[in-house]
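Structure first, then comments.
Heads up, this is only part of the complex; the chains shown haven't been moved.
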Amino acid sequence: MEQKELHSLLEQVSSGVLSVDQAMLQLKLAPFEDLGFAKLDTHRAIRQGVAEVIYGAGKTPEQIRDIASAMIQRGQKLVLITRMTEEAAELVAAALPLKYHKIGHVGLVGKLPEPDGCGSIVVATGGTSDMPVAEEAALTAEALGNRVERLYDVGVAGLHRLLAHADELMRARVIIAIAGMEGALASVIGGLADCPVIAVPTSVGYGASFGGLSALLSMLNSCASGVSVVNIDNGFGAGYLASMINHLGGKA
Amino acid sequence: MEQKELHSLLEQVSSGVLSVDQAMLQLKLAPFEDLGFAKLDTHRAIRQGVAEVIYGAGKTPEQIRDIASAMIQRGQKLVLITRMTEEAAELVAAALPLKYHKIGHVGLVGKLPEPDGCGSIVVATGGTSDMPVAEEAALTAEALGNRVERLYDVGVAGLHRLLAHADELMRARVIIAIAGMEGALASVIGGLADCPVIAVPTSVGYGASFGGLSALLSMLNSCASGVSVVNIDNGFGAGYLASMINHLGGKA
Amino acid sequence: MEQKELHSLLEQVSSGVLSVDQAMLQLKLAPFEDLGFAKLDTHRAIRQGVAEVIYGAGKTPEQIRDIASAMIQRGQKLVLITRMTEEAAELVAAALPLKYHKIGHVGLVGKLPEPDGCGSIVVATGGTSDMPVAEEAALTAEALGNRVERLYDVGVAGLHRLLAHADELMRARVIIAIAGMEGALASVIGGLADCPVIAVPTSVGYGASFGGLSALLSMLNSCASGVSVVNIDNGFGAGYLASMINHLGGKA
Amino acid sequence: MEQKELHSLLEQVSSGVLSVDQAMLQLKLAPFEDLGFAKLDTHRAIRQGVAEVIYGAGKTPEQIRDIASAMIQRGQKLVLITRMTEEAAELVAAALPLKYHKIGHVGLVGKLPEPDGCGSIVVATGGTSDMPVAEEAALTAEALGNRVERLYDVGVAGLHRLLAHADELMRARVIIAIAGMEGALASVIGGLADCPVIAVPTSVGYGASFGGLSALLSMLNSCASGVSVVNIDNGFGAGYLASMINHLGGKA
């Protein structure tokens, strides 16, 4: 509430146009409206008609089906369901036109939108075991309207595999680098590319990988600039952030 | 040397405009890696005329002065020196037109460029003790040609301080959220804003903050989407990445 | 046995009203520790007629049933069973009037008492996955005679949800803030409210949440004053302590 | 500004007792957040005339002196300065009537208030090396208007020392249990007393105490009910929370 609005309100009270209680109410509601919670709300809803997300972990198949149904009935064109079990997929598929991506444990109800982001997002993995996380990231980005290029199994132990794709890396607008074990992929890609690199450590590995801690620390300590990190196995978060960066443009 | 430049050079050779030896000379001046890894160099060199960076930690004042002098002599318009001690600043200032920013331990030789990024970068901190890291981030971003808004001491324990700046947060193109202790600032800002948030945990705190570990884990686990994390106290990395995101645009 | 009772007993012996052997008997019936440690016993027994607690983890359904039966037979009006499996609930329900709260894994034999605490206890959670811990806390507090208000899923990534309940937070006498992941809820509530906040980190999360460690460290480092922390997932402990604080009053 | 004050103000405007501009002035003097977040401010400001706190760590002696001077000039009756170095104390003492408590690194400008809390706060330590933290807690509580009883060096390795003070523990309204090393004091006191126990792990110890981690984990795992924990060495936080609990009463 700006000072002139406040002045005007007080004048209305003074002139009897507004009762004291009506003024109280407005003053109590004020901070919430003033702080632009409409915006807050809007910014969290992913652009209308594109995708609404259900985090499937810890929800029963029935709960997922019911939430997805409600979204579709509200006019949602695409519903993205992450961390979805096969069991849940079967149940949802009986009620809704679900496409289930088994490797990434991702379900999609509705049609993937055409890419409307500015450029392409490269999703690269160190090994094939990182694919579940990579698919979660890639499908999230696609569901949010991005063109995605997948470069899987280009880990640094066979550098030529990665270098053979130097062009894709050079052309990308955002790169998601996904790796477990020693997580060196993020640094090497960060050194090759000149765009933001979102690093996703994975829990792939054994022994001293300590459930992804090794890759996490490695990525946080990346000596390449332009690299930032999300939580272990957080493919969704990386896909969402990549999409956000890829859609930057209008604002200035 | 971009691929189209190379193509043009080869055509000049083919058409006889350029002799083989003249072409050789040009190719030799381009560093070895230009023959294929040219982008490596280009992407790492910050846009010519803007800023070259010296990481001051572990270098003697003399080394810093000599490197900076060499850069200036090569025609560099601005040299950014991070983690610079006062002692080093004194020595460099005797030889070069250095402006030393004491709080952020940052030295600048040359003039800050006009902002040429697309939007503004907000640098927010939880407390006043996070200011050294924040200034490192802010000055880095400014040296790289960005407009920076500083929101210091807006930690979540006094939420109204942060909410009073909701507008700046809403308008930002990238936000750098810097906090020690429990690092909750990143989540709260990530929930308020709809742009990428780069979280920087700081080593501010004592006891169970374990040198920044608490803030680091907190930020990695942020339940707000669009948040990614860099190393503890890594103000430079955050400023660099924010600038990279803020300058995205031409490529598609 | 209070000191004045002891004094009275000794006077009866002195005056011959009580024989030495009768006095011996009374002193022997009073547990040994009554002679100085009486309070130990009393303070641990929750106010007679309110609730006796069985920690269900690691006990067989049969053991739980037998202990609960014995308590009821001793005249206990309400028995609270925490960490109770559905299997145990079924077995106990066959023998006793058990009400089983599935989400919180809490069983109650007997009727919840009327609230007799001074004010209300707010139990707030960051997400819906924190509900099992929250229900353990809420039901514990209710079983101990407190009025409880539940504010679930008010995590800091959507601050408006929390602020919409600012009134409840302002009115509370004690708040239990329960959150996993980054655990920022405790700090934000601690900054909003002016009453003691008991923070409960939960093991909800994945990757770098390290089984609740992230939330635990975050809460311990809270920059808001008035916040203290109990063990990860310890809903019972928080409910018990909240009740203790809420019942403070008479003593001075 | 409490809601009833706001109501009264609006009524004065409505009835013409107060002009719109006079009301504007009052509302402007009240900080912005008074219009809705008034409580935020009030609850954080410790009751007027009692104590304002300066966290001395990381501030220069000059900064501390200037902040304290400003507070005193604003009519503050008592200023509490924690983590204050002797050097800072000397400088402040030259300008203000400072009483410096060397062991607790606490400075007080002004007179300690009379205790106005409901009961007494016991501050107990395991060893003499825990005294700095204990004094920070005790002086904080005293500055906030509480009666404090100090029980130092009553660690569990000589249980009789602790038991000799069973009476004080029984009579307390809140107990602050401070210990390093194995931190067992909190559990033992938690088992003896029937009031809230605030446990403060300290960094006292060596080797596997890992800077207070051992005591911290020990206290979090306390098998005694009614125990909660604050950060390692956080005497101020414990004193503040204890005062908050001790002053509970009016609200219901």
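In this document, chain identifiers A, B, C and D correspond to the written order of the chains, with residue numbering beginning at 1 in each.
Criterion: a contact is a pair of C-beta atoms (placed from the backbone, for glycine too) under 8 Å apart; a residue touches a chain by one contact, two chains touch by 3 or more.
Given the structure is predicted, the values throughout are model-derived calculations rather than measurements.
All together, the complex described by this structure holds 8 copies of its single chain type, of which 4 are visible.
Definition applied: only the chains that are shown with their structure count from here on.
Listed by label, the chains that touch chain A and also chain D are B, C.
Chains that touch both chain A and chain B: C, D.
Summary of the copy comparison: rotating chain C onto chain D for the best CA superposition needs 180 degrees, to the nearest 5.
Comparing the contact residues of chain A and chain C by number shows a mostly separate set, under half of all numbers used being common to the two copies. One inter-chain figure worth recording: chain B and chain D are separated by 40 Å, centre to centre, where each centre is the mean of the chain's CA atoms. Our note on geometry: chain B versus chain C, Cα centroid distance of 50 Å, whole angstroms.
Multi-chain contact residues of chain B (touching two or more other chains): 158-159, 163, 191-192, 207-209, 220-221, 225.
Of all residues in chain A, those touching chain D in their complex are 1, 3, 6-7, 10-11, 13-14, 16, 19-20, 23-24, 27-28, 30-32. Those residues of chain D whose C-beta lies close enough to touch chain B in the complex are 32-33, 37, 40-41, 44, 57-58, 201, 203, 211-213, 216, 231-234. Listing the residues of chain D that touch chain C in their complex gives 36-37, 39-40, 42-44, 118-119, 166, 170, 173, 191-196, 198, 216, 220-221, 225-232, 237, 240-241, 244-245, 248-249, 251-252.
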